[in-house]
Structures are given as structure tokens and as C-alpha cells.
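The structure appears below as C-alpha cells.
Note that this complex is displayed minus one protein chain, with the remaining chains in position.
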Amino acid sequence: MQVRALPYLLLAPAAVFLVIFFLYPAVDVAIQAFTSDGEWTWANFDQMVSHWKFNTALRNTLLLALIVVPLQLALSLFMATMVTKMKRGRDLILYIWTIPLGISDLAAGIIWLAILEQNGFLNSALYGLGVIDSPATYLSYQNPFVLLIAVAIAEIWRSTAIVLVILVAGMGLIPKEYYEAAEVFGAGPWKRFVKITLPMMRPSLQTALILRTILAFEVFAVVIALAGVQMPILMGEVYEWEFRLRESGVAAAYALVILGISIAFTIFFLWVLRTPKEARV
Amino acid sequence: MAEIKIKGVEKRFASFTALHSIDLTVKDQEFLVLLGASGCGKTTLLRLIAGLDFATEGEIQIGGKRVNELPPRSREIAMVFQNYAVFPHLTVFDNIGFGLRMKKMPSDQIRQKVTKAAEMMHIEQLLERYSGQLSGGQRQRVAVARALAMEPEVLLMDEPLSNLDALLRMEMRAELKGVLQESKTTTIYVTHDQVEAMSMADRIAVMHGGHIIQAASPISVYRDPASRFVGGFIGNPPMNFLPAKRSNGHWTAAGVAFDGPSVDKETIEFAIRPEDLDPSDTGLSGRVRVVEPLGAHQLVTMDVDGHLFRAVLESDLPIGSGETITLAPKPDRIRWFDPDSENALQ
Partner (left out) sequence: MTAADIAVSAKKVRPTDHRSASRWLMAATITILCLWVLVPIYLILVNTLSSPEEVTSWPRQFFPSFDLGSVTFFANYQGVARALLNSVIVAVMTMVFSIGLGAPAGYALARFDFPGKNVFRVVVLMTRAFPLPLLALPLAIMFIQIGLDDTRFGLALVHTMLAMPFAILITASLFMGIPYELEEAAWTLGCNRFTAFVKVVLPLVMPGIAASAVFAFVISWNEVFAAAVLTIQNRTLTAFLLTSLNEAPLALKFAGGAVLVLPALFFLFAVRKYLFAMWGIANR
């Protein structure tokens, strides 16, 4: 019957597209990483690991994710709780808080560059307040830790919005009755948050964490804008090897490393924040 | 004007059969109600007739023509949906005129037919409104007007009143019956509400587990249920059942002997409706558990020979819980059922 074929016809273009532009390149990038001149080899990985920047890049990327993601989660939970408590002006506040959602990482990097560069707004403000006499340098390879913090601030500023949106959407799904019931049984605001909000938000927390962590491993333009090449990160190395050094194999090996840690963390969050089928709302 | 013939229709979904070999004829201009609990297959059958689903086996004819392969638009039907399905982006006028416009009817004719249908349903003052500005009852009227404006051969209604509140439902029931009588359209009406079925139908088809158990006039479905299921399903409170044992050419239920059918069985079932019982010196006796006054009547729930038994009695009879009372069944209202096949026995 014609009706039976219809869903497949509707799906076909997107499915073909996914095969060509997702499944095929995903396999291809793996093959590229493990081959050199048409032969199977670990050479690309050897070359990647033996380069002095690899360890730093890996450490910087993981460290950045480790700083940024938990802070974003806490901040978003805080903001989401506040928004759900608001009566008036909720839409306006939510719009303002989600503005960074539409801002690219490159633009965010440039914006924070304007603030943190030597002649930038932060130094000017501190000078105006009489805290410093002359501009201090923050964004220098001599202060790798300060660089890291600067990137972390820009990342938190830019990408907390996505966590917030997911959490607000998830919080909206929790029926009010649960809170009222808990209140009747004598649970205070903190107890209600811990005993109702957090457990009920498991699926949203899971989505937010997976999405944000993967995006954190892909951090790229913010770092380039703020730190240039002074602060190696994995995605930046992919770009370097692919574009500047013209070594696609090594770039692919880097890509597999990013893919590997992304998948590892995804599985980790899927497992830690799993919701048993029977406990779903 | 059309007769609907359903011959051996079956509907199977992946792992279960929703309809088992249905045979049913709906006469021209008849108002047939498909009555049953949810999941009995009544809506599935309606959707097969509408062409929204397709039968796995069997044939459906409308006006003598096989329609199995036809899409809904070619079946000369109109349908009123449970949730009204009033298009939210169109005004009431455009909703009612939607089907006529699809038929490419000239606009003055559309205006005339829409106005007529709207007047029939008393919504002529709402024509410029959108569905969001209407109450549930008004939306319902729009849905019916939209179906009537099509002047279909067959009108299909899927629980059209189930989303209205009780009072409105009663009002609409009477009004709908009047409008449909006037329109003289063959109508199939799906409901789970037996009062609706009783009060509106020319004929009721009681469905259960994908079968049509009985198709007959409302009064005979009520008086002469074809099976134990129909007796227990129709009527509120439902029929009382007691096991009856054969003894000396009689049937004995709860220690009382009755004349019954002559069948080759040791045990059959005795059945009586709660309102067909009168207080008496001899008859079925039992201890009263609960008395619920209902105004004109009182509902007495009692224990007869260890079986739950209900009686609807005049409200001025002084009956208290804990008492033992004796009730005589009206002899011409006693019914008998085969406990194995559950079918009625003559």
C-alpha cells in the first residue's frame, strides 16, 4: 500500500544525507587516523603523542572542561530555580540570560579579549578605581593559569545559556503537586530542591551534561581569540595539523582522541544519571 | 441516502486483532449506535468505515459500492471527531465551508449552505470567530455543522459528546437527535455512554472484545440481552445473576424454584434486573448491606445466597441495613443464560 512507503520516502533524503555526511566521514576519519600512505599503522598516533604539545593540549582541554562544566551546571541550576520562582518579568529575564546562546565562540572570545587585553576594560576599570597604576598583562604565555581562567570565564559567560535552557525546560515539566505534597509533609526549600527537583531533573541534567561536556571538548575559537597559539587545546591542534602542517593523518588521530573522550563521557553520564524505566514520569 | 454493509470485516494490528469478522448492515436513514467499553473495537470499526484505517479482511459497502480501497474523501461520508478537530487557523465560517470549498463549489452557494448548517446548530452569530474563542460546546456545534454542511450520504460520529460536561451533554443529546432526525442521514454513532445510546439510537450494536454481541433496538437490548455480557453491561445498576440448579423439572436459584428453559444442563444462570423486583412474602431473601436513597427510588445492595444482589425499590419502603428482606422477581422479566457460552437461553 502506498501509505506504507510514505514514511520511508519522507525519511529518505535525510537518511541519505546522514549516511554521506555523518556515518561515512565518521568511519573515514577513523581510517585516516590509522593509515598512512594506504597502509595500516600507528604512525599518526606516535607522531601525535611524541609532539610536545599533545600532553599540554590534552591536559588543558580536560582541565577546562573540569572547571567550566560543573560551574555552569551549578550556575544554571541556581538561575533556573530563580526563574521558576519569578512571577513578573520572567520572559524578559529569560531572554537576557539566554542571549549568549546565539553568540559564537569566536565572538565570545573577541568580546572577552576587549575586556581582558592589556589596554582593555578590566584594566581601565581597575585603574579608574585606583587599584593599579599601569595596565597589567593577563593574556600571556607566561601566565598559563591566568590564560586558562580567562578562557574559562569566557566559556562560562557564553555557554551557560544552553544548560540553562535545558534545565528550565526540564524544570517546567515537574508537576507542582509534588512540591505542594512535600511542603505538606514538612520539607523546607532546600529539602524540596534536593529531594524533588534534582531527582526529577535527572533526564535534563543528563542531556545538559552530555551536550555541554562534548561541546567543552570541542572548545576552539574562544581559545584562539584569547590566547592565540599560546595555549594548546585539542581542537586547536586538529586545526594546526590539518591546516598549517598539512598532516591529515595526525589531525585525524587528534579527532579520534576527542571522539574517544566524548564517547567515554557520554557513556559515563548515561550510566551515572540513568533513570530506571519504571521511575520515569 | 445510503445503506452500509459490512461483511466479514477483520482488523489486525501487529500483535492483536481489534475486530473479529464483523457483519453488520446499517439501513438507509438509520441511526445506529456502536456501544461498548473502551478498547472494544467500536472506534476502529468507525474508522474503517470512514477510510481512516484499512480492513485486513472483508468488505465494506456504502450505497452498494465497495469502498475498501477508497480514501475518506471519495466515500461520501462526513465525520465528527471526539475532540471536534475544528481547524484552529480558520474561522467558524471557513471551518464549516472547508469541505464545500474543497469540492470547488461556487462561493455564493457555499455561503448559503454554511449559513443553513450554522442555523441548524444555532451558531450563526459565531461565524467570524476562531476556535480559540469558542467554548467546548460551541466547538462541538461547529464540528457537527461542518459535517452536516457536506450533506453526506453517511454521517459518522466518534464519541461526539464525551468531552462535554454532564448538563451540556444532556442538552446536546436531545438537540442532536432532533437535527439528525431532520437531516435523514444514515448515521453511525460511537459511544461508551449507554444513556446516550438508549436515548438516541434506532438500533444499538453492543461491542465487546472485537465482536458485535448484539444489534437490536434499544428496548430489546435492554429487555432481552443476547448474552450475559450485554445484561451486565447495559442498565445501571446492571442485571443480577444467580446460579440455578436443576431440580424436578424446575430451576432452583437461592433456594427458590422457578420455571425455566428446558436445556440439557445441570446449572444455568438466573438473571433479573434490579427494578424488576417487588417486596413480597415469598421469593429471594437476603440480608441488606447498604441502602442508598436516590430520590424517587432507593438502591438496596444485599446478599442473596452469598451473591451480590441489587434491587431498586420505591423510596418510601422502610428498609434498614442489616435487615433481611424478601423480594419476588416479576415472572415475565426473568432471563436465563448458559454459563458456558454466556448466551441467552429461551
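Letters A and B mark the chains in the order given here, with residues in each chain numbered from 1 onward.
The criterion applied here is as follows: a residue touches a chain if its C-beta (ideal position, glycine included) is under 8 Å from a C-beta of that chain, and two chains touch if they have at least 3 such contacts.
Note that the structure is predicted; figures quoted are calculated from it, not measured.
Between the chain not shown and the residues B:Lys27, B:Arg73 or B:Arg333, the one that touches is B:Arg73.
Mapped onto subunit A, contacts with the missing chain fall at residues 4, 6-8, 10-11, 13-15, 17-18, 21-26, 28-29, 32, 79, 82, 85-86, 91, 93-107, 110-115, 117, 119-121, 123-125, 127-128, 135, 157, 162, 165-166, 168-170, 172-173, 203-204, 207, 210-211, 214, 217-218, 220-221, 224-225, 228, 235, 238-239, 242-243, 248, 251-252, 255, 258-259, 262-263, 266.
For subunit B, the list of residues touching the undisplayed chain reads 50-52, 71-73, 77-79, 81-83, 85, 87-89, 98-99, 102-103, 146, 150, 156.
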